[in-house]
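Here the complex is missing a single protein chain, while all its other protein chains stay put.
Think of it as A and B in the order they're written, each chain with its own count starting at 1.
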Amino acid sequence: MGSKYPRSVRGCLPLCALTLEAALILAFFFTSYDPFAKDRKLMSLYGVFQDVTVMAALGLGFLTSSLRRHGWSSVAFSLFMLALGVQWAVLLDVFLSKLFPGKMVIKLYSVQLASLSATSVLISACAVLGKANLVQLMVMVLVEVTAFGTMRMISLLVLQADDRMSVMHIHVFAAYFGLMVAWCLSRPLPKGTKEKDKTATSPSLFAMLGTLFLWMFWPSFNSALLDNEKERKNAVFNTYYALAVSAVTATSVSALTHPQGKINMTHIHNAILAGGVAVGASCHLILWPFLAMVLGLVAGLISIGGAKCLPVCFNHVLGTHDTSGVHYTFGLPGLLGGIVYIVLVMLQVTWTKNSMIGYRVLIDTGALSLAMAMGLVSGLLTGLLLNLKIWKAPHVAKYFDDQAFWEFPHLAVGF
Amino acid sequence: MGSKYPRSVRGCLPLCALTLEAALILAFFFTSYDPFAKDRKLMSLYGVFQDVTVMAALGLGFLTSSLRRHGWSSVAFSLFMLALGVQWAVLLDVFLSKLFPGKMVIKLYSVQLASLSATSVLISACAVLGKANLVQLMVMVLVEVTAFGTMRMISLLVLQADDRMSVMHIHVFAAYFGLMVAWCLSRPLPKGTKEKDKTATSPSLFAMLGTLFLWMFWPSFNSALLDNEKERKNAVFNTYYALAVSAVTATSVSALTHPQGKINMTHIHNAILAGGVAVGASCHLILWPFLAMVLGLVAGLISIGGAKCLPVCFNHVLGTHDTSGVHYTFGLPGLLGGIVYIVLVMLQVTWTKNSMIGYRVLIDTGALSLAMAMGLVSGLLTGLLLNLKIWKAPHVAKYFDDQAFWEFPHLAVGF
Partner (left out) sequence: MGSKYPRSVRGCLPLCALTLEAALILAFFFTSYDPFAKDRKLMSLYGVFQDVTVMAALGLGFLTSSLRRHGWSSVAFSLFMLALGVQWAVLLDVFLSKLFPGKMVIKLYSVQLASLSATSVLISACAVLGKANLVQLMVMVLVEVTAFGTMRMISLLVLQADDRMSVMHIHVFAAYFGLMVAWCLSRPLPKGTKEKDKTATSPSLFAMLGTLFLWMFWPSFNSALLDNEKERKNAVFNTYYALAVSAVTATSVSALTHPQGKINMTHIHNAILAGGVAVGASCHLILWPFLAMVLGLVAGLISIGGAKCLPVCFNHVLGTHDTSGVHYTFGLPGLLGGIVYIVLVMLQVTWTKNSMIGYRVLIDTGALSLAMAMGLVSGLLTGLLLNLKIWKAPHVAKYFDDQAFWEFPHLAVGF
């Protein structure tokens, strides 16, 4: 068995990571805190900021921990990617929006945005984890955060779309980015190692813990970038109702898809979040709770439907292996949310008898297509890049296996 | 073994749940958000609101996950009940307190109250979980939230009692409701399946996680409905001290009840919360920390005493099976809290030389008795209802068993 391990991962990771970290610190040398920030407001936003961190580190970290031999890597690699992604995203935003010549200033908005951008990496990683080593994930972090920033800039400067909305297309962008990378890295698992892809009782409960943290704090995520108190209120409550409905829907429809009416735990982990994803783009515009609830219902149905049908197409036809169901958790509900946003803007414009209707709809459609296209293209490029031999990727026999990355010196024998 | 499974749960759950969800969405069509809400205040209350959600979804969900074969159902069914209960409770409160003719308005208070009402279902479920399927639990959610709303209305309109106080009798109401339902559903476990009722190391740690979240956020629960800043401060700190004392008391008294001085993990899971339950009704009235601490001490003693004596009476004499010790975690400390509240009001009235003393005491005693009576009666009715054959209840051989409800396709063999 020993010969299947990469001969030396050692040389690569510490060297790359420390060099990168040194470069980041050097770049941060040219930045400083914003001296004109309204400190009081900043502190009142600290709670929301922290909720997003909890969702990223704990929620998305543990969400992917359900593979019974890959729990350590899932949780620890997610944290690594978050820590790295946040630093790079802050820098990128500061450089892209340099206001003062000379010293760059880190604004509060940059830091908030950085958490959200880093979250996009963690979403994509849900499809990739288990098939890449930490150096590959590090490269993915750098490329994806850059691609996300570029998409946001194009959306802002070329399409002149609403910035918050293009950030909320994060789910579509990240899901298709992750799927393309996973497609490039997917290889048929050798016989006898298939069961690594399976779960057990405790790992499923850890994953449920991740799901619960995402479910509970999703209203904070959707309202994180809103300034207007009324819009924030709408965002919080619409997200809350949509999540409640999608939890009920997902659980019951999961039973419907099984011949004996049994519920699938993997569906629960993913599909109950679909409501939060689907209202993401439009949660501040929806004025009636029932609309958010309908959205939650449809998102739950789509997500379970996807969970039932997509693995067949993707795993067998295209050969993609989507570790944690990113496509039906974030991809499809995100697309639904994007379309609903366009419809809502259209209706709003119609009601206010604004003649710019065609223009607005065009822009919003453009932003959604941009997010998807950018995700697909940059994901494909990243996937091809990660397939290079220089990264010393784990052998396919070591896919979904903590043993390839972790020392087990303290592990009791026979456990 | 296969023949013991219900032939088809399939037909029932998805149909019922989706019909109900559609009906709820339809009912929500007639509601809208409150346009006159003070948005700023609303957002400042978001933190407390979220703490209550964390306690319900995570705390009570994982609290019941200690049965080693029932962890998945405990956590996922709790989330289902919470999501459904909140929707129904919001609707119910809006309909009961309809202010404007025509369109109903969802006030902030309704949503806060809905979280608390849904929590009552999760408390009752602690006694019922493992003995009912999801359709039965769905019926229980509807009946219990309605009964809780009715109790609150009677208390408010007939007794003219303080609304917050009658909400705080939630523990008494929910505990006795759950016990009655559990009594109706309890059947002697067949031989060879007894050990399902047991725990293991990891499930106990998951349950401890639930306990810790309840313990840490209980001050938010007790202060959730208070408006006055001074009262909120008192509520937070009194709850904090009471919980600290009950944690110390429960741990040490648990050792006292064992011949070799060993501590019982199940006692810890439940009894350290007794302090928070006991100060629930009166936490805003207590002006000296030592009073809250005495209450925490007594609640801890009662709770451990109950944990030691009650199973003997209830399990063996009445045949009730109280899965997670609801009676001594919420029932008895809740009763203690109710009585202390009455005494404190009596003293307060005496000090202020108010002649209405007898009247106030009568009302408060009435409210406590009402909560208990309503819990017992509606619980009994629900229990009888759930015993009907139409719900296709799990066979007693499948009590406390995830296998009856969950698909295990990804589960590794031999795990």
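Here is the rule we go by: a residue touches a chain if its C-beta (ideal position, glycine included) is under 8 Å from a C-beta of that chain, and two chains touch if they have at least 3 such contacts.
Computed from a predicted structure; not experimentally measured.
Touch with the chain that is not drawn comes from one residue among B:Val294, B:Leu344, B:Ile357 or B:Leu380, which is B:Val294. Checked against the full complex, the one of B:Phe221, B:Tyr241, B:Trp391 or B:Trp406 touching the unshown chain is B:Tyr241. Listed by residue number, the positions of subunit B touching the unshown chain are 47, 51, 68, 195, 197-202, 204-205, 208-209, 212-213, 215-217, 219-220, 229-230, 232-234, 236-237, 240-241, 243-245, 247-249, 251-253, 255-256, 258-266, 268, 272, 287-290, 293-294, 297.
The chain not shown here touches subunit A at positions 5, 8-14, 16-18, 21-22, 24-26, 28-29, 31-33, 37, 39-40, 42-43, 46-47, 50, 53-54, 57-58, 61-62, 65, 68, 71-72, 75-76, 79-80, 82-84, 86-87, 106, 111, 134, 202, 206, 209, 402, 405-407, 409-413, 415.
Keep this in mind: only the chains that are shown with their structure count from here on.
Rounded to whole angstrom units, the spacing between the C-alpha centres of subunit A and subunit B is 34.
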